[in-house]
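As you look at this complex, bear in mind that one protein chain is not there, while each of the others sits in place.
For reference, chains read A and B in written order, and residue numbers begin at 1 within each chain.
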Amino acid sequence: MFHWLEERPFMFAAVVIVFTAFAGIVELIPDFAKSSRPLVGTKPYTVLQLAGRGVYIKESCNSCHSQLIRPFKSETARYGMYSLSGEYAYDRPFLWGSKRTGPDLLRVGNYRTTDWHEYHMWEPKDVMPTSIMPAYKHMFTNLAKIETAYAEAYTVKKVFNVPYDKEGMPVLGSFEEAKALALKEAKEIAKDMKSKEVKALLEDGKVPEIVAMIAYLNSLK
Amino acid sequence: MDSQSKLVEYDYSVAKLFTYSTLVLGFIGMLIGVILAFQLAYPELNYLIGEYGTFGRLRPLHTSAIIFGFTFSGIFASWYYMGQRLLKISLAEHPFILRLAHIHFYLYVLIIILAVISLLMGITTSKEYAELEWPLDLLVVVSWLLWGVIMSAMVGVRREKSLYVSLWYYIATFLTVSMLYVFNNASVPTYFISGLGDWYHSVSMYSGTNDAMIQWWYGHNAVAFVFTVPIVGIIYYFLPKESMQPLFSYKLSLLSFWGLIFIYVWAGGHHVLYSTAPDWMQTLGSVMSIILIMPSWGSAINMFLTMKGEWQQIQENIALKFMLFASTFYMLSTIEGPLQAIKSVNALAHFTDWIVGHVHDGTLGWVAFIIIAAIIHMTPRMFKREIYSRSLLETQFWIQTIGVVLYFSSLWIAGITQGMMWRATDEYGILLYSFIDTVNILHPYYVIRAIGGSLYLIGFTLFIYNIYKTITCGKVLEKEPVGATPMQRG
Partner (left out) sequence: MKKLIIYGLLVFFVSMGGTLYYAVDMMGDDTINITTIAIASLILILAIGSSLKYTYQIKYEKAEGELYPESWDDIQKYDNDIPKIWGYSFLASIVFVLWYILIGYPTNSFSQIGQYNEEVLEYNEKWEKKWESIKDDKEALNKMGKSLFLNECAVCHGILADGLNGASRDLVYWGSEKHVEDVIINGSSGSYAMEMPAGMAMGEDAKAISAYVVSEFFEKKEITNEHLIPQGKELYASCAGCHGMDGNGIEGVAPSLRALTTSTLNTGRKGKIGIMPAFGRLNPIQKDALNTYIKNLK
């Protein structure tokens, strides 16, 4: 039979497709709907947080930091409650990571604060002398992509019915409204920050990456 | 030599081009890898080129350069070389296919250049080995389909009735990677929905746990169908050619092939063990990995058995040394992977450097060695010149072997140690080590790993030099050599 296939490339290819596609169908489809259901109380990210998430992705923080707490005593003692599927329902893409060169960040908002992040991002070695994390000084001057973040939020609202503007959920509104809201949120965060450059930029109506990043990290709870 | 094969004069122009890109991209990818390794040991190295040189920016570049640059170049180079020979056609007879093949190469180079620029700028989707944003994804799909068209056309006009083993693996590679790539990269460009923001930005079709499951279904099988399947296809051709031995067992190759492609895809679930993916799916992924051991080993065993009684040849032939050493490391990493997928082991091993070590056992010890061996075999036949220096190759072999062993053992120790430290508690049940302790203890291992990687890169640089000298001033060959690749002493 196999020899027969080897003389018929088209049939050969067809059998290969069946062989390889089979597993995906069996494993991925049955629980697809269940796995995308949000947990009660989980909210989509605000525009500022999404912009921060964009910075997180841009710098590939997920190369070194996971966002997945596995159900072991040693992990819950270190990082907090283990992950639940519904918590990730609004994560597009997911950011579980595959390597912990640095600690897990899924609940970093519970035990690190704005000023800690500011200090740490500027120079991790000031906080942890043997840290091997690079400093991210450029985040203090680069501007966060608020417009792209809004575009993303708008897209998921339209295409995937993510519940922005619903009761108890983050407000999206028009771009102008969202931009004003993000700026307000950013200024609120900057109150706990020391950097003069950051404050000056915010006064100009510009949001530096670091503020968006901190907004995102603080939202991880 | 079979009289028929003299009838066709093969056209190696595209195979040559892809050989060049294999060497160039291999060097770039490995160089970035070495930089990354040193960054982990000496973090000051993160600031070499401002914000563009941090670990996070370079890491996707390293993986992409090695997977899509080095490995795919090697796969394509081998394809345009052995594809003609195994199908007994010459691209010279089919100018249209040859034209397409050239377009394939230049499109590929264009994509690689754009990918390097966009990844350095931080334009990424964050999905491992699928970092490119949608405009580049589309280009990738076009170039991949182009290869598919070329492959189908070549198979279509073939003179051999049936397909040799290597071709099975190539066909499986093409089909499966197409399926995986399209599904995993499915995303919605945000600009077209909202009319705002960066035009190249997109948002994943799937969210959270589903996204993770699809990503690792892809990620695992990208490894399978780029680092395993086509590379097995390559060794199935080059080892018998180089040693002039008949393939030991057709039946074994048959069972290994069908077993491998059927089982491999199932095992993706072992990347998300103890995550929020459904329990049953994790278990399936974990146990299917166990069945995977034997089909993976089958090909390596077939290679070993093909060489039965040829000890003398191996002593003398460096290309064979490369291939057999690679088969050993292939066996190591294909048993390491499935056993790391056992839930109780994964609980400790996941997120540690042991996994990084495992990947590099496969890539340094297996993939790169096979591609190097293939280039050793192809170069004198494509350029009609003897390999420039045998002793240089020998030196390279040993330098790289030591490099791989250092790399493997340092991360082996580092990973298990780190995993245990994360779990360790004192007599009061309190975690014994804070995270930074586990970072500090790894320093010497990171240094050893970086040295191992550097040795490997040095070996590869010698290889590039050797091939360059071969092409430019190797001794000219009168006719195509049969069996062992001719090399100049010295």
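Here is the rule we go by: a residue touches a chain if its C-beta (ideal position, glycine included) is under 8 Å from a C-beta of that chain, and two chains touch if they have at least 3 such contacts.
None of the values given here were measured: they were computed from a predicted structure.
For the chain that does not appear, the touching partners among the shown chains are A, B.
For the chain left out of this panel, the touching residue among B:M307, B:V367 or B:M487 is B:M307. Only one residue in the set B:S13, B:S249 or B:Q488 touches the chain that does not appear here, and it is B:S249.
Screening B:G74, B:G122, B:G298 or B:P380 against the full complex identifies B:G298 as the residue touching the chain left out. Of the listed positions B:K384, B:R423 or B:K469, the one in contact with the omitted chain in the full complex is B:R423. Those residues of chain A that touch the chain absent from the view are 71-73, 76, 80, 82, 110-119, 126-129, 192. Residue-level contact of chain B with the missing chain is found at 1-2, 5, 82, 85-86, 88, 160-162, 164, 237, 240-241, 244-253, 255, 259, 274, 279-280, 282-284, 287-288, 290-291, 293-295, 297-298, 301, 304-311, 314, 324, 327-328, 331-332, 335-336, 339-340, 342, 344-345, 347-349, 405, 408-409, 412-413, 416-417, 419-421, 423-424, 426-436, 441, 482.
Note that in this section only the chains that are shown with their structure count from here on.
In terms of their C-alpha centroids, the spacing between chain A and chain B amounts to 29 Å.
Only residues 39-40, 43, 46-47, 50-51, 54-57, 59-60, 122-128, 152, 155-156, 161-163, 168, 171-172, 175-176, 179, 183, 188, 190-191, 193-198, 201, 203-204, 206-215, 217, 221, 254, 258, 261-262, 264-266, 268-269, 271-272, 274-278, 281, 284-285, 288, 347, 350-353, 355-356, 422-425, 430-431, 435-436, 439-440 of chain B touch chain A when the two sit together in their complex. The touching residues of chain A, when paired with chain B in their complex, are 2-3, 6-7, 9, 12-13, 16-17, 19-24, 26-28, 31-32, 34-36, 57-64, 66, 68, 70-72, 74-75, 77-78, 83-103, 128, 130-136, 138, 142, 145, 147-152, 154-156, 158-160, 175.
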